[in-house]
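One protein chain omitted, others in place.
We just call them A and B in the order they show up, numbering each chain from 1.
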Amino acid sequence: MTIVLKDIVKAFKTDVVLDGVSLSVDKGETLVLFGPSGAGKTVLLRLIAGVVELDEGVIEIDGRNMDGVEPEDRGIGMAFQNFALFPHMDATENIAAPLTAKRMGQQQIKHTVEKVARLLKIDHVLHHKPKELSNGQKQRTALARALSGEPHILLLDDPLRNVDAKLRFEMRLELPRLLKDQEATVIYVTQDYKEAMALGDRIAVMNGKGIQQIGSPFDIYMSPANVEIARLFGDPVINLLDVTPERSSDGVQIMLSGQSLVIDDGYAQSIGQSCVLGIRPEAFHFVEEGTQGAIPVSIETEAPLNEKTVTLALTKNKREVMISRPAGAPAPSSGTAWIKVDAKNIHLFDRQSGLRIDPLKTQQAQGAA
Amino acid sequence: MTVQLSLKAVDKFYGAIDKGVHAVRNINMDVHKGEIIALLGSSGCGKTSTLRMVAGFEDTSRGTITLAGREIQKLPPVKRNVAMAFEGYSLYPTVTVRENIAFALKAAKLSETEVAAKVKEVSEMLEITDILDRFPTSISGGQQQRASLARALVRDADLHLLDEPMGQLEPQLRTLLRGRIKHYIKERGLTAILVTHDQTEANAMADRIAVMEGGVLQQFASPEEIKEAPANLFTGTFVGEPPMNVFPAVVSDTGDQIHFDLQGGLDLQYPAKDFSADVRQAMLSRRQIVLGVRPYAVQRSAEGAPATVEANQWLGDQTHIAARFAGASIVLVEHDFTDVALGSEIRVHLNPNDLHVFDAETGQALSHGAQLA
Partner (left out) sequence: MESVNPIERALRGIAITLVILFFMFPIFWIILMSFQTNETILRMPPSMVFTPTLENYMALITGKLETSAGILEIAFMKNLFNSFFLSTASVAIGLVLGVPAAYAFARLKFKGSEDIAFTLLSFRFAPPLLVLLPLTIYFQQLGLANTYGGLIWVYQLIVLPLILWIVRGYFEDIPADVEYAYRIAGHSWGATFRKIALPLAGPGIAAAALLAFIFAWNNFVFALVLASADKQPVTVGALAFVTASGIQYGQIAAGIVLSIAPTFALALYAQRYLVEGLSLGAVKG
């Protein structure tokens, strides 16, 4: 089933949440809607589900206009951020809700519920009421309910938001297989960039009333369309430094703490312009004193972060930079150190508009870097 | 190192002593001057009760709490000289953010220039200079939280308590502020206790982490020690992201070989000389053990055991791979883009130096890679 959205507009009173959003999702694809809270992701999902009414635009599911089609007739399954389990029904009845709607026989319902429950490892708590379930079990029950009717379209609204880190991690690894087995078209909403990159065939980045970029995780991480998107992907956040590219004898250069960083000739278009240089923390490397182009920094603090070590350091001009390296990799931990960045791993943005400056090269060439 | 805060045999009961809910069980803990301590655990583990007893918002059911040489467990909060940043912000709603932050300083009769300088410094550090003249109700949750943090950090107190101080902040700001706050606390030699359920925060900021579960202090050690030598299965699997891989196993010793029989018929063999006599003894006396190995320590190597790839997730600077192994799932972390197809077979090797061995029954750690042989 394909989903096509055309020029969607939605406002609550005078507050415009979505302003001309267009999007299409292919059959069997998992599309992640990613963005900070308030970007309209959940509203978009609810419009597709039919529980919130559209102001303008068209929603088509498999070529059929959804205008006037009730939520129960759209053939979708949905999981909610707050689980939205039926508190007065036990897990079995919750999971069976899409099946009773289809007037399936008791025996077949029982069989189907048990199958889905086994898949999600909740077959031992089927007779518990929601309030007797742990958070992780609630979340799995909600997911089981969304899956049990074997819908062709699955809408998942940040389903891992309210479970602890360990479960979230487990589910993140489990979900892709589960979704592929369903052969459903999936729209997945999240605020966690790692979830977005791990689960999405494509990611649509929503920020400020609309979609700012759609692409594969690789495209978005390697070629973010603007400064905001670069900031949203990556932990620690990308280092952003105000710079003005200059002409040098070797082509185009950027001065960092008095050291010249020669960058791609393709950036010649922005010589003399006010720009923002983006360098991901992992793109910096510690080097020996005296290495060509090395920038001296004074180290403020160092902290471990999910199998990485993050160093917060100050440049000569008192600018903060964060440097990350795989945990265990040796590096100076106090005093003055020297760091360097490979010119291939930089991002340049226009300071005024925040838009990415493309060095006029194909993305494959960038990606290979 | 002088001890700044000391908890001795501290218990908390909700309801009657020995009858009510036993929320905190016999906690003993010394915090040194200038140290940052994290109380880490999931909700209901007793960390917030402990913090509230130290702050004085909750009666101490039993035991003594000593701060800077004074026994404080019977004192009201105002007499404890403790500064606290609340999870629920609790700013004074009728005055501006600036006055909120300066409140305690003015009460301490600091000169106006001194107050202004301190407020400026802390608000620059927390990036709230632009909202200093606004009222708490007109700023966002994240800003309120930073204002509350500023109000606590700016004070000169014997102890600073930070209760989930960054829960409301956007993730982009969090990593940066963790570094800055740590630097700020260290520079002034303050003593701080951070309560958090986020291990990343605890690891990033604390000198030592107190891991709590079920009201019991499970381990109190540096982040490195907790990572390299978790005291028990709970700490081992709770701290670490991605979590530690664990496999139940049966140990046998053939003299020159140690065998670990894992589920799914997998038999891992290591030369006996890789394990010290004590460890061999300990493992053989139990037989039923749990093997733990950190995801980053799992190596891909031709001589390893076969595993089928179930997930391969690239996160920009890391790749997380999950594979079917020993009847369970094993997770690997690689530090670059790794292209292995789903369903393909990889070979994983567990280096004896990276193995953590736990007693299957009690969960207590028997040995850690570093202690082997």
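Convention: a contact is a pair of C-beta atoms (placed from the backbone, for glycine too) under 8 Å apart; a residue touches a chain by one contact, two chains touch by 3 or more.
From a predicted model like this one, the values you see are computed outputs, not experimental measurements.
Asks: Can you tell me which of A:V9, A:A97, A:I214 or A:I271 touches the chain that was removed from the display?
Replies: A:A97
Asks: Just name the one of A:G77, A:P159 or A:P245 that touches the chain not displayed here.
Replies: Of the listed residues, the one touching the omitted chain is A:G77.
Asks: Touching the missing chain, which residues of chain A?
Replies: Here the touching residues of chain A are 46, 49-51, 70-72, 74, 76-78, 80, 82, 84-88, 97-98, 100-102, 145, 149.
As a convention for this text, only the chains that are shown with their structure count from here on.
Asks: What's the distance between the Cα centroids of chain A and chain B, rounded to whole Å?
Replies: About 26 Å, centre to centre.
Asks: For a test of understanding, state which residues of chain B touch chain A in their complex under the given definition.
Replies: Going by the criterion above, the answer is residues 42, 170-173, 175-176, 178-180, 182-183, 186, 197-200, 203-205, 223, 227, 237-238, 241-243, 295-296, 310-311, 313-318, 320, 322, 329, 331, 333, 335, 342.
Asks: For chain A, which residues are in contact with chain B within the complex?
Replies: Of all residues in chain A, those touching chain B are 36, 164-166, 169-170, 172-174, 176-177, 193-194, 197-199, 217-218, 221, 231-237, 280, 282, 300-301, 303-308, 310, 312, 320, 322, 324, 326-328.
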